[in-house]
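Removed from the display is one protein chain of the complex; every other protein chain stays in position.
Moving on to subunit A:
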Amino acid sequence: MAERVGFFTDSSVCIGCKACEVACKEWNGVPDDGFVFRATSYDNTGQLGADTWRHVAFIEQDGRWLMSSDVCKHCTNAACLDVCPTGALFRTEFDTVVVQPDICNGCGYCVPACPFGVIERRERDGRAWKCTMCYDRLRGGLEPACAKACPTDSIQFGPLDELRERAAARLERLHADGVDEARLYGESPEDGVGGTGAFFLLLDEPEVYGLPPEPVVTTRDLPQMWRWAGGASIALVGAVAACFLGSRR
């Protein structure tokens, strides 16, 4: 297995140019996601989805603009992958999470399973799609198209350990400069999804960017859930037995 790689998206230097969105579409042949003027901000794509694998959030606040390029988090404990019944979703040698479109049967289970609302079924072809971290480029020794295209290095690609160090240094620097609201999101292996392969430096609370503040991989509770189902099964059999008691022929 190759070293685990990931993205560190430093939103403090994002200029909202959307080069990442364009580069992603170009390289991966992602279909048009509609030319919509949303009238809320300079955001054109709205949210991640089957046809939007990088999404630049644009937030207008008093006295400042926040911009951040969102992407699949390539979770350490990925709910989408856990629940996929066909094995279409798999973990690559780079520790990323990828859908194999030739296997996906479009059951749609991964869609509500993702705690970040990333993966989506494309209704036109019936299958689930999301960022592959440019799996083909990684195998060819190239960096993903979005990171390559980013003019400010807001999107940084590399070995995850190295990125975490770089992010910690950047955070320290920002705090020293008085940017107290700077924080990292997804970098901690202690969080509810075991840390993400794509993590962020944000300048406000995650929910302001449309990110869940405390995401959890729900399969974490699965043993408990199977136990409750076991209890319910026994209750069902017991109830049926009770219905027949006394009416034995």
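Please note the rule applied: a residue touches a chain if its C-beta (ideal position, glycine included) is under 8 Å from a C-beta of that chain, and two chains touch if they have at least 3 such contacts; residues count from 1.
We take it that contacts and distances are computed from a predicted model.
Between the names "ABC-2 type transport system permease protein", "MBL fold metallo-hydrolase", "Carbon-monoxide dehydrogenase medium subunit" or "Polysulfide reductase", the one given in UniProt for the chain missing from this structure view is "Polysulfide reductase". Only one residue in the set A:A79, A:I155 or A:A198 touches the chain that does not appear here, and it is A:A79.
Of the listed positions A:A2, A:I103 or A:A168, the one in contact with the omitted chain in the full complex is A:I103. Of A:E3, A:D125 or A:E165, it is A:D125 that touches the chain left out of the display. Subunit A residues in contact with the hidden partner, per the touch definition given at the top, are 40-41, 46-47, 49, 57, 59-61, 79, 82-88, 103-109, 111-123, 125-128, 204-205, 207-216, 218-219, 221-222, 224-226, 228-229, 231-237, 239-244, 247-249.
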